[in-house]
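Every protein chain of the complex appears in place save one, which is left out.
First chain written, first letter: the chains are A, B and C, and each begins at residue 1.
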Amino acid sequence: MNIWDKLSSIDRRWIFLAMAIFVSWPVLKPLGLPVTTTKEVESLYSFIDEIEDKKPIILALDYGPSTAPELTPMAKAVIRHAISKGIPVVGVSLAPDAPGVANDIWKWAQEELGAVPGEDIAYLGYKAGTTNVILQMGQGISKAFPKDYYGNSTDDLPIMEGFQSLKDASLVLGLEATAIMDLWIQYAGDQMGVPVAGGMTAVSAPEAYVFYQSGQIVGLMGGMKGGAEYELLVGAPGNAVQGMDAQSLGHIVIIVFIIFGNLGFFLGKKGQDVSRLKSLRGDQK
Amino acid sequence: MILNLIAPFNTTEGLGIWIAAFLTLCIFSFLYKDNPFYKFAEHLFVGVSSGYYISIYYWNTLKPNMIDELTKGFTALGKGDMQKAFGLDESGAVMAEPHLRMLVPLMLGIFILLIFISRKNAWLSRISFAWYIGVASGIAIPTAMSTRVLLQAQGSIRDFCSYNADCAVSAGLEPQVATTALWINAFLLLIGTLSALAYFFFSLPSKGALKVMNKVGIYFLMISFGASFGYTVMARISLLIGRLQFLFYDWLGITIS
Amino acid sequence: MIFNFLISSDAFFKADHEVTLIACLLFMGAILYTLAKARRGADLYIRSIPGLDAVNEAIGRATEMGKPILYCPGLSSAADVATLASLNILGRVAQRVANYESRLIVPHRDPIVMTVAKETLKDAYLQAGKPEILNEEDNFFITEDQFGYTAAVNGIMVRERPATVFLQGMFFAESLLLAETGNSIGAIQIAGTDAVHQLPFFVASCDYTLIGEELYAAGAYLSKAPDLMSSLKAADLIKGILWVLIVVGLVLTLLGNASIFEVFGK
Partner (left out) sequence: MKTKLPVTIAFLTGIFMAFAYFVERDNVAWVRILYEELNQNNIVLAVFVLFLGVGTLLIRHAKKIRDRNSDSIYSWVVIVSTLAVAYIGLFQTTGESIGANENFQWIFNNFQVPLSATMFSLLAFFVASAAYRAFRARNTEATLLLIAAAIVMIGRVPIGAVISDGLNLTGSFSLPAIAEWILDIPNTAAKRAITIGIGLGMTATAIKIIFGIERTYMGSGK
């Protein structure tokens, strides 16, 4: 087996090790590469910036701890922006593992931004039933969420004054790790006519481009990069901006291994290929 | 880089961090190979999450939406107020609060749990499934048709309409002046959609013009898959960064100068 | 008095939803028509789907190696179309597995799906004439937690070492965790999902992948049952109409006419 064949069949554990080393390094010692902003995030920023009548933003925190590194920076940056503009933020969750994460963000908003619970911000907690909950919120917020997460009656919160139904919201911002985004778009956006925007994990974001392009959502943040962009737009760089260096190195590790794989494939024994992919149509015939 | 103290062991918070760090490492060990630590963490995960969901579902859904409603309903019934008990106001109009009407989902719920108790009556659970799935299907028919089919079809010619002043005005879109590049993009987008759509025709054999279109469709699909994959890598690394930030900053107490 | 609530004031129906309604009704008609035709025994053609041609080979391989087959029906509920499609495929796969007398492991995230799958399996083994070899313990619920489920299924993969892995249905971010672990144990993997953003990972990690609608077509393809064929045919019909409408709409918009464009929005 010559070097090219070896390059073509590296044990996956070497790849894992390389990944661990090159992602850890900038986490310990940031490199400070520049971050650019994209139009999807800018249009969300300017949409929120131009909300005038102080109608609340519904912040749908539909993600659990597993995707928090990507989505929590977005939540924090948007809350920071809204609070600074005096726009109330009402949080809801349609994913069962979301409340723990949301609770931490709400504590942060009170401590860091001085947001007053019940007035500037409210968190209504989790409710099972996804589609059904959205539809119910359209009929009345307190019908879906009679009490907030902390046990207060939703209708008694000052923030809810003049805010009966989902239709009264100035924006629904869905922070999503799953297909719940589609539901917000279908029901809150298309059916009730509320502006919808998305903050999504980088996995789900490409799918939502369709909706951005067709005008069904007003803005889109994708992955940690989206969060980093919003952090920069609000002028408060945080964890997401910090993580961008590690992103770059991680990507380079993968590219390098892809190059190894291709070198091995072309220069090794008759283009020996260790992958067993038959899906790619060329192989299927 | 300054090395601070490792998280303390003897406070609730510190203990929590140690537990979290231990479990993090247990899961990471799977990358090398399966081992008792991973196996332990895996089973613990199943148990903890089950207990977690039971609690969350109970407090956030079952209690406020069913138990509290039924309690109110029975209280009204005890006072002899039949109308209120079933969620009707004085005029007989249906109130939003269902009260004893929640007996219907309670019954359906019990049907589901009959599977445990009685094999003979387990078929009753089908009624609950039918209810559950019927409601979901009914909602899905018009919404899937509208959002996923019609609006997407509209999206595929949207650009053309806004590039044409007459069309834009009559459709209420904002007219745009399109450059050649924008026109090319709009056509590429449409060709891609139509050819990829043709790939999903199952009724016709892939021959002639359809074969060419299928081929183009597959090319678009592959570019799209590659792009999604590449885009996703970011997300995956973000998650790892999140865990590393936890291990380095919170557990080992490293601070960045 | 009790019928007070029946009295309405303004418009009963929503404005601007008529096209959706017509499209739904048209679709219903098309399905019922093709169904009637299919039940009368009309021969309905369906193009080949390579991933499905490999099903027999994949099951046979597991039998030869004396290893089990893992079938993951996705992570969504029974109300999800992908899950129903997956259960249809499970029925077919189970029949063949029963014929080969291999072991079939089916872990679940949704309790309803588990209950339904139990019936599906019983039925399949009965039809294969081997109800006695069905082990109901191999069809089980793990947890509703997404990653708890994934951790457990990965554990099963590395310990039971299935020779063939089916990942059919709705998947979320765990798709690659499952598919890569399956790949690492050298299993033949046949995946299929309508989760658009998970397709790339299955394409990259599995031997065969059913893309989007191919998943729905799979049940029909494997069984040729009229009930399943009918909707596939009807969907093709609507797709054809839509395809033509988009092209006509394009021509009209270029001429400055927005009528088709507006029709799509209603």
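We adopt the following convention: a contact is a pair of C-beta atoms (placed from the backbone, for glycine too) under 8 Å apart; a residue touches a chain by one contact, two chains touch by 3 or more.
Since this is a predicted model, take the numbers as computed values, not measurements.
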Hidden partner chain, residues of chain A it touches: 10, 12, 15-16, 18-20, 23, 33-36, 38, 64-69, 97, 99-101, 103-104, 125, 127-129, 131-133, 135-136, 139, 143, 147-151, 206-207, 209-210, 213, 225, 244-245, 247-248, 250-255, 257-258, 260-262, 265-266, 271, 273-275, 277, 280-283
Residue numbers in chain C that touch the chain omitted from display: 5-6, 8-15, 17, 20-21, 24, 27-28, 31-32, 35, 78, 81, 84-85, 87-88, 110-112, 114-120, 122-123, 137, 140-148, 150-151, 173, 176-177, 179-181, 183, 194, 196, 199, 201, 203-205, 211-213, 216, 227, 230-232, 234-235, 238-239, 242
Missing-chain contacts mapped onto chain B: 12, 16-17, 19-21, 23-24, 27-28, 30-31, 39-41, 43-66, 93-94, 96, 98, 101-102, 104-106, 108-110, 112-113, 115-116, 123, 126-145, 147-149, 152-153, 155-156, 181, 185, 188-197, 199-200, 217-234, 236-237, 239-240, 242-243, 246
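Operating definition for what follows: only the chains that are shown with their structure count from here on.
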Centre-most chain, if every chain is reduced to its averaged C-alpha atoms: B
Chain pair with the greatest number of C-beta contact pairs: B-C
Whole-Å gap separating chain A and chain C, where each centre is the average of the chain's CA atoms: 27
Centroid distance [mean C-alpha coordinates] between chain B and chain A, Å: 13
Multi-chain contact sites of chain C, meaning residues that touch two or more partners: 144-145, 147, 197, 203-204
For chain B, residues contacting two or more additional chains: 52-53, 136, 146, 151, 154, 158, 224, 228, 232
Touch list for chain A against partner chain C, complex: 12, 64, 66-67, 96-97, 177-179, 201, 203-204, 206-207, 276-280, 284
Contacting residues of chain C [partner chain B, same complex]: 1-5, 17, 19-21, 23-24, 27, 44-47, 77-79, 81, 112, 115-116, 142-145, 147-148, 151-152, 154-155, 158-159, 197, 199-201, 203-204, 211-214, 217, 232-233, 236, 238-240, 242-243, 245-247, 249-250, 252-258, 260-262, 264-266
Complex contacts: residues of chain C adjacent to chain A: 50-51, 54, 144-147, 172-173, 183-184, 188, 195-198, 202-204, 206-209
